[in-house]
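Left out: one protein chain. Kept in place: all the others.
Up next, chain A:
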Amino acid sequence: MPDTFQEYITRVIEYWPALFESLWETGIMMGFAMVAAIALGLPLGTLLFLTARGQPMQNVFIYQLSNAFVNIVRSFPFLLLVVAMQPFIRAVYGRATGDPVAASFPMMLIAIALYARFVQQSLLDVPKGVTETAQSMGASIPQLVWKFLFVESRSSLIIGFTTAFVSFISYSTIMGVVGGGGIGDFAIRYGYQRYETDIMYTAIIVIIIIVQLIQWWGLRLAKKLDKR
């Protein structure tokens, strides 16, 4: 046993640089996905909420359009989305395979659609009286969003973001298919293709630890901000 354990440790140390590089690649993909979720997913989800029937910016056309976008992206099997986006990524970025930035494009798309839906649901949970109060004070739409809706939904927005983040990690493991690298790709390369099961499990455990940490931290932050 001590022998095998020592052997395992040696192997982990040997593979550590490769594991670390994979984590870095995953980090790049996650970074792009998170920025896209906040910069575009949050406004899109807010737009979905505001343009729905009976809401202050009611607009059937915009609502249906953004709703269709979210539904289409989310119903796309992710692997096919990755493949289907190849020509687009090549046109925009120059290359579609072999690096984590190219692999971030489909990640960003799914991040926007997924988080937009979470945001819409969070805003629907804000009591209707909040919107009415803002209107009774003569609040503009930006004031309604920033000073009322986001204030009351902030912990729910954070929990949604945490949940989305965990899904992004899962999505990122597919990117090895187009040479995007990442921790999932690492696990497949060593565990599946080279039968180095111990290294694969190590990678999986690293993923699980990251997810646990994020989940724990997200819930803690949400709880701290929730005064309701």
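Criterion: a residue touches a chain if its C-beta (ideal position, glycine included) is under 8 Å from a C-beta of that chain, and two chains touch if they have at least 3 such contacts; residues count from 1.
FYI, contacts and distances are computed from a predicted model.
The complex appears with one chain absent; UniProt names that chain "D-methionine transport system ATP-binding protein" among the candidates "D-methionine transport system ATP-binding protein", "Butyryl-CoA dehydrogenase", "Fumarate reductase iron-sulfur subunit" or "Heptaprenyl diphosphate synthase component 1". Of the candidate positions A:Q58, A:N71 or A:Q135, contact with the hidden chain is made by A:Q135. Of the listed residues A:V12, A:V60 or A:V151, the one in contact with the hidden chain in the full complex is A:V151. As for the chain not pictured, it touches chain A at residues 127, 129-130, 132-133, 135-140, 143, 147-148, 151-152, 154-155, 225-228.
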